[in-house]
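To keep things clear, I will list the structure first and then write my remarks on it.
Only one protein chain is missing; all other protein chains are in place.
Coming up: chain A.
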Amino acid sequence: MISLPHTPFIIVIILYFISSVWSIGSIVKPHAFNRKVVKWSMMMGFFIHSGFLVFLGFESSNIPITNVYESFISLLWCILFVYINLDYLYRLPSLDTFLIPVVTALSLWALTFDGGNLLITVHLQNFWLIAHIIPIFVGYAAFTISFSLSIMYLTQQRQLKHKLFGPLFNKLPSLEGIDKLMWKTISFGFPLLTLGLVFGTFWVKTQNILGEMWYLDYKVILGLATWLIYAALLHMRLVASFHGTKIACLTIAGFCLVLFTFIGTFFMGSKHAFQNVNEQSHTKILHIQ
């Protein structure tokens, strides 16, 4: 059951859902679905989302990543924060139709982690943690946007290839335009991911938070795989100057790996600085100053 303190997040999800429906509707039936609703409900959702994070932070007197649920909400906040800024800078047409439903779906998924059975085991007021988490979260956010852009690219590519000229065809920008944006978001996210991983490694090496065999942690392995896939993408684009469908498909694969690294590893038993609540009584929480 969803506990009462999480009601704001439910409202956020409802607002994102409305925004998603309207963003799709505004393409199919522009007269019936006003574009303003898309923006306003998203912004309102984001506003409450931000407020909720502040509330969570105050409640635990820490940055809101004390359990998987909070981390997920923080990541979603980062995605929207990066999107809103990018949209302001580059005026990304119709991207909301591809991004907000993804955010809504992820928000619903995040809700299933409520219950906080995985608690963080490290001291949160730690420089290394911040240095590790924030760049990675912003990087992931950029990759989520590049994922939405790839879906957009493949949709437009399919429409052009199969000569399907529906309302979506007219609304979407050119393939080249989407390709450039995809590239911009990846090249923005990659250095951040690298930075986050470097800090993480430094942290784990110096302060021994994942034990001696830290490199066998699923999250560490998959984090490296994510880094490699984006490095490959960058290499293909920069050195071999690859464009088009292949890049779009690889971006999608990259995002799947991001999701899997972020959430999937918990199902595989990786705790990666989180710990089951019921184990708590037996284990002393690690405090690292």
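Keep in mind that, in the parts below, contacts are C-beta pairs under 8 Å (C-beta built on N, C-alpha and C of every residue); 3 or more make two chains touch, one makes a residue touch a chain; residues count from 1.
As a working rule, contacts and distances are computed from a predicted model.
J.: I notice the complex is incomplete. Of the names "Branched-chain amino acid ABC transporter permease", "Rubredoxin-like zinc ribbon protein", "Glutamyl-tRNA reductase" or "FAD-dependent oxidoreductase", which is the UniProt protein name for the chain that's not shown?
T.: Its record in UniProt gives the absent chain the protein name "Glutamyl-tRNA reductase".
J.: Among A:25, A:177 or A:264, which one touches the chain that has been omitted from the display?
T.: The single option touching the absent chain is A:177.
J.: With the missing chain put back, one of A:19, A:156 or A:251 would touch it. Which one?
T.: A:156
J.: Can you say which of A:15, A:56, A:100 or A:247 touches the chain missing from this structure?
T.: For the chain that is not drawn, the touching residue is A:247.
J.: Could you list which residues of chain A touch the chain missing from the display?
T.: Within chain A, the residues touching the omitted chain are 156, 160-161, 163, 165, 169, 172-177, 180, 240-247.
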